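As you look at this complex, bear in mind that one protein chain is not there, while each of the others sits in place.
This part shows subunit A:
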Amino acid sequence: MEAREIVFDFLGRYDVLGAFWTTVQLALLSAVGSLIWGTLLAAMRVGPVPLMRGFATAYVNIVRNIPLTVIILFSSLGLYQTLRVTLGAGDKVDTANFRLAVLGLIVYTAAFVCEAIRSGINTVPVGQAEAARAIGLSFTQVLRLVVLPQAFRAAVGPLANVLIALTKNTTVAAAIGVGEAALLMKEMVENEAQLLAISAVIAFGFCCLTLPTGLLLGWLGKKVAVRR
């Protein structure tokens, strides 16, 4: 047997791909959810309604300053165990935990998405919105057709950072027993001796997810950049 095989042969006993697939699902669902919710928050923050502006500002400032672990634990202990919120999962504990983890990640990441988009909005000169209002577009049309498309383009870079952080943050879901990569790592560390190899495999797995994300979005950001 070659050395490589001795070092990595424990892998055969674990479903590494399955665990990373869960990580990918967590990341993708949370990404879609937090992009939508974060965009709505950003729209509220720049909008004309004081109540909405106040709500979005308070939301971002509070959520940003709570550790993610606390939010995820709250979804499990507070929502699930105390209030019996199962998000339609019924008695299936694993499904419920997965959905609650996605919810927690969305709630948390949306605050950062909101700030990334707001930074994008700040790169759009006020004249763009004024010209849009001047041809008779409504407030939502001004946002949807003129300001946000330009803001998103400028926000691709900051959003890439948010998405990479989100991918890594999915590991916090292990705290409520979601069977993703970090939970698998914990299990392997408890049962196997090759600690370095285990860490290397998990780290490699995350790089496989985050590096392409960063490169792709970096390329996209340059491609769609608005010339002024």
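The rule we apply is simple: contacts are C-beta pairs under 8 Å (C-beta built on N, C-alpha and C of every residue); 3 or more make two chains touch, one makes a residue touch a chain; residues count from 1.
By definition in this document, contacts and distances are computed from a predicted model.
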Identity of the absent chain, which is to be given by its UniProt protein name, from "Cysteine desulfurase", "D-methionine transport system ATP-binding protein", "ABC-type polar-amino-acid transporter" or "Pimeloyl-CoA dehydrogenase small subunit": "ABC-type polar-amino-acid transporter"
Residue in contact with the excluded chain [from A:L51, A:L83 or A:I135]: A:I135
Footprint left on subunit A by the chain that the document does not show: 125, 127-128, 130-138, 141, 145-146, 149-150, 153, 226-228
